[in-house]
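One chain of protein is taken out of this complex; the other chains stay put.
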Amino acid sequence: MSAAVRIQIEDFSQDDEIDAMRGSSKRIGGIATFLGCARDFSEGREVSEISFEAYGSMALAEMNALRSEAIEKFALIDARIVHRIGTVKGGDNIVFIAAGAEHRAAAFDACRWLIDELKARVPIWKKEITPEGDSWVVPHP
Amino acid sequence: MSAAVRIQIEDFSQDDEIDAMRGSSKRIGGIATFLGCARDFSEGREVSEISFEAYGSMALAEMNALRSEAIEKFALIDARIVHRIGTVKGGDNIVFIAAGAEHRAAAFDACRWLIDELKARVPIWKKEITPEGDSWVVPHP
Amino acid sequence: MIKVLFFGPVAERAGCNSLVVEYRAGLRLQALRDELAAQYAPAFALVCFVAVNGAQVHDLAQPLADGSEVAFMAKFSGG
Partner (left out) sequence: MIKVLFFGPVAERAGCNSLVVEYRAGLRLQALRDELAAQYAPAFALVCFVAVNGAQVHDLAQPLADGSEVAFMAKFSGG
């Protein structure tokens, strides 16, 4: 069984993640998920690929901390976080978050909190590869 | 390719639904989903199965209307809604909603709106089958 | 002829899923409802919504056309 929090080059399957989560309890009534995908277009420029680099050990530790905090804060039954690194193409999966709870409100709140916190706290950087050249993405403040 | 809005007895695959959605555009940056599952426990009672009955023609029309309204209201790129009828067991899938947008806020808002509206507007009824007998669920006001 | 539909908890209490009411000129939803509610009181105690030809109707003063499909429905519990 794969770990609930992972950083990996390979793609992932939502069905596998959901099955793994559901295996943990039959008391889950709602699972909210977020799937971040590579867009082929960003701020007016065509993007052919996106490449990700992580401070691996710190990123994994932060993601595990986020998962534990979310489970506690929203009384989740389970949560999973998977982030890809390396190079992905337009339309490919980047990040997956699943939050399972007895009721849907907590699942939604937790899922949204997790992706917001992940973006703010997890040391991963994105480079957009376009026909005009590459550039690291600097988020808006 | 399966329809974006369906009522069916068979189970569904989240991966297939997401692939179908993603096939529609490479401009999707975020997909929020909600998966409703059968719990083996409800308000203190053990539940062995849940059975669903729909006013099929009206339910499908309402679900299609919800999808169109959500796409318009939240500027979604695409949305999908699948609801099972018949009898499901604890841990089984019941309902799936996916909302795909350029950015995550719209995807989350739309997904949550869709499941809330579905519960309020779509004529489907749920019966809990417990060791002590069956009972139709009457939602709290 | 008016086709009346019951589902789920309403059908269970009514003991049937559908029935047919003869059409008469000037028949309004309110009159149909009142007649059936007298006949199927326990079922109608659960009725929250009415649909005519698959669309929810809030104004029970609405006249019914011959051949209409009318559903008397309990609060939904899908999802």
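Each chain gets a letter, A, B and C, in the order it is written, and its residues are counted from 1.
We take it that contacts are C-beta pairs under 8 Å (C-beta built on N, C-alpha and C of every residue); 3 or more make two chains touch, one makes a residue touch a chain.
Fair warning: this is a prediction, and the values are worked out from it, not measured in the lab.
Contacts of the undisplayed chain with visible chains (whole complex): A. The chain not shown here touches chain A at positions 36, 52-55, 57-59, 61, 83, 94-95, 115, 118-127, 136-139.
Heads up, the rule we're going with is that only the chains that are shown with their structure count from here on.
Computed centre separation for the pair chain A/chain C is 48 angstrom, with centres defined by C-alpha atoms.
Separating the centre of chain A from that of chain B, both taken as means of CA atoms, is a distance of 22 Å. Chain centres here are Cα averages; for chain B and chain C they lie 26 Å apart.
Multi-chain contact residues of chain B (touching two or more other chains) are listed as 36, 115.
Of all residues in chain C, none touches two or more other chains.
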